[in-house]
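Every protein chain of the complex appears in place save one, which is left out.
Note that the chains are named A, B and C in the order they appear, and that numbering of residues resets to 1 at the start of each chain.
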Amino acid sequence: MKKLINAPGTVVSDALAGIAAAHPALRIDPDARIVTRAGEPEAGRVALVSGGGSGHEPLHTGFVGRGMLHAACPGEVFTSPVPDQILAAARAVHGGAGVVFVVKNYTGDVLNFEMAAELAGDDGIEVATVLVDDDVAVDAAGTAGRRGTGATVFVEKIAGALAETGAGLAAVAEAGRRVNAASRSFAVALTPCTTPAAGKPGFDLAPDEMEVGVGIHGEPGRSREKLKPASGIVSDALDAIFADRPLAEGDETIVMVNGLGGTPLIELYIAYADVARYFADRGIRIVRNLVGEYITSLEMAGVSFTVCQADEQMLALWDAPVDTPALRWGT
Amino acid sequence: MKKLINAPGTVVSDALAGIAAAHPALRIDPDARIVTRAGEPEAGRVALVSGGGSGHEPLHTGFVGRGMLHAACPGEVFTSPVPDQILAAARAVHGGAGVVFVVKNYTGDVLNFEMAAELAGDDGIEVATVLVDDDVAVDAAGTAGRRGTGATVFVEKIAGALAETGAGLAAVAEAGRRVNAASRSFAVALTPCTTPAAGKPGFDLAPDEMEVGVGIHGEPGRSREKLKPASGIVSDALDAIFADRPLAEGDETIVMVNGLGGTPLIELYIAYADVARYFADRGIRIVRNLVGEYITSLEMAGVSFTVCQADEQMLALWDAPVDTPALRWGT
Amino acid sequence: MHMDIPLARAWIRTVAAAMEEHQEQLTQLDSAIGDADHGVNMHRGFSTVIAALDGLESTNVGDVLVKTGTILISSVGGASGPLYGTFFRAAGRQLTTPTTDAEHLLAALEAGLAGLQKLGGAVPGDKTMVDAIAPALAAFAAEVRTGGSVDLTAAAVEAAAAARRGMLATIPLQARKGRASYLGARSIGHQDPGATSAALVFQALADVLQAE
Partner (left out) sequence: MHMDIPLARAWIRTVAAAMEEHQEQLTQLDSAIGDADHGVNMHRGFSTVIAALDGLESTNVGDVLVKTGTILISSVGGASGPLYGTFFRAAGRQLTTPTTDAEHLLAALEAGLAGLQKLGGAVPGDKTMVDAIAPALAAFAAEVRTGGSVDLTAAAVEAAAAARRGMLATIPLQARKGRASYLGARSIGHQDPGATSAALVFQALADVLQAE
């Protein structure tokens, strides 16, 4: 295992120290293990809290800031945060108008956020949960349900922008749920990744193989296939996405081509060119896009694709200013 | 070789197609192989042109936009662009006030930009060149001179911001040269990288080894050493930087901790925590920072450190608005 | 044989030692069909627990188990933290006396399993920790309720053996809960990490009772 770390046991706390040093607009509580905006809580405003295992950076810590999250609570690598941590985050940013939990659909995340919501309720904090479950590689039947992956970025951006307008708890949560319902993702891995604790890769792949339908936790995917050119990977992924949620000519979408950690940007642009062609061939419009690393699996080489059918409200909120370490635009 | 590409021969043109599709604020000329801002040339304004081999994304294409570059000309992977390409870029953005070439100090880049400058001169375009040579891993004596690496990002940001104010050719070039003179870099690789054309890694490393003092072209470094914890890597790199250009207590710096392509962001933050500690121990101030991937070597795992001693003018220009795919802040 | 407070503490300490010893194995099992953290999770959780138990003033057996569960919830994260945490808390809440006999302990553990299943929704056959815990409690119950003698040690030994069989029986199963379910048929052929840690929990109980 070759990692730029000091010790497997201090990965998350060391990274939090780095985030604290790098971003003066964020506040890090190293004991509670939470990252919030400076100046929290802001009275009367709905707050967005998200979290999950570490190893997916910039998600979620990199999305804390104006127009997006109010707090993030990073767990150990690939391990959801504990309820106390989530509760501490909720308390730190609760401005009296309630808190939205953005939760990726994994058993661990769901249970820990549920427990935190109960504790927060005991504290008089109203919580609404947005469950993200966009990964079409997983059948909802006979499983723990679809995983939450790339759509999380869209949910956090759009719900975060709505919270910024002063909207109420129900409206902000509803906007997040609508984005999730309109979004689908699919991912392919070219190499495995190694958690600091395990010290060995989660699976082995031959030089001509890829794992198709992977999640973001270094686990194997739905199937192993022969490596294909970028255009083939793109069309397989988009076929899976559109089979699950067909789009019609003229539909408007936000599309993300996301690197899983070890794939260079030049390759993501190559994939995006193929995505653009695929959409153009079908007359479906990409009206906004993200190409880069937004939700990763440590150093895994690979790519995920997320498509969100966007309506006018979503696009307006997408375009609203955002000022976080990893996403920044507008005034 | 596992890459998300369509064919080794079309890597650069496919990526340019993706950049064109993803960024409506840029114009891509696929035949001339140049990327410019939309709306060029802008009359009466000094233009910044940079370029070099591809495989270092987001450098340079990702830095084209308001407040930074006016044009980039990407060569083949790790191969500097040809004079015609550079000339086409200069012509496309020349607004009558001259063009600054930002050139990383490699024989190929230097020669091709030199030839282009001659051709541009024949065209009546006044060219000033800023040579970037910040890599302290290379002795200037007995070599092709220091390599240009991370400082390129600082030069392009600061000189680009000055050009935006309407400053003249000599002033913009001089600002770029001052940034270069005030900047030093050092890089360490944990894994090699593979160019699409070569199909095999540039070197082999044992699981407990690292290459120290590498450049950004997948070549081996100055020495091979046993892998160290992040704090050891950081102090070795910063020792080398400060040995070359000492800083005193109270000095103000801009610091970049840059991933070489395959290193996850969580590890870069771990390294940044160690950097911040190193600076704090010496009373040297980091007043601005970048942590992320800005100048890469394909999928190489590793990190580079760049330190620039910044004066007031540099900081003001650093803070000036920038709106490019890879660097964006301000209004 | 009854269970008293020192024995309950010894049980949890033995579980912690087992999790430390098997950390690597649990992580590697989780690496095959999960996310390679189960060993670290269990080790982090139980080492936090034993540190906290040191300072705990307990007046009944349940205090030890409730505290164990509470600390697991606040230190583990992941799926296993809330699930094991709930198991120990729900069990502990039933044990309000300084010592407890086999029958009461069984009822308490059954309440623990019920809480765990209510929270996680898994049933036997889903390839989870339930596949070790449920047969363990069934074997325990067989000893306690139908056997003539009510020997806690014998019941725990039977329970540990059944947990182990249940753990091994997860190998051919296709997962329907937790991360492994994402793999579909590819989860078949791998032993469930949570069932493995659960077998360690019951083995530890048998071990401390036999050592008495």
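Here, a residue touches a chain if its C-beta (ideal position, glycine included) is under 8 Å from a C-beta of that chain, and two chains touch if they have at least 3 such contacts.
Everything numeric in this text was worked out from a predicted model, so none of it was measured.
Student: Which of the chains on display does the removed chain touch in the whole complex?
Tutor: Output: missing chain touches B.
Student: Among B:Thr36, B:Ser50 or B:Asn112, which residue is in touch with the absent chain?
Tutor: B:Asn112
Student: If the hidden chain were put back, which of B:Glu40, B:Glu76 or B:Glu293 would touch it?
Tutor: For the chain that is not drawn, the touching residue is B:Glu76.
Student: So which of B:Val138, B:Val188 or B:Cys308 would be touching the chain we can't see?
Tutor: Here the residue in touch with the unshown chain is B:Val138.
Student: Considering the whole complex, not just the chains shown, which residues of chain B touch the missing one?
Tutor: Touching the missing chain: residues 53, 75-84, 106-108, 111-112, 114-115, 137-139, 142-144, 147, 195, 197-198, 200, 202-203, 215, 217-220, 222-223.
One rule holds for everything that comes next: only the chains that are shown with their structure count from here on.
Student: So what's the Cα centroid distance for chain A and chain B, whole Å?
Tutor: 29
Student: Could you please state the distance in Å, as a whole number, between where the Cα atoms of chain A are centred and where those of chain C are centred?
Tutor: Roughly 32 Å, centre to centre.
Student: Would you kindly tell me how far, in whole Å, the mean C-alpha position of chain C lies from that of chain B?
Tutor: For chain B versus chain C, the centre distance works out to 55 Å.
Student: Find every residue in chain A that makes contact with two or more other chains and list them.
Tutor: 77, in rising order.
Student: Can you list the residues of chain C that touch 2 or more other chains?
Tutor: If we look for residues of chain C contacting two or more partner chains, we find none.
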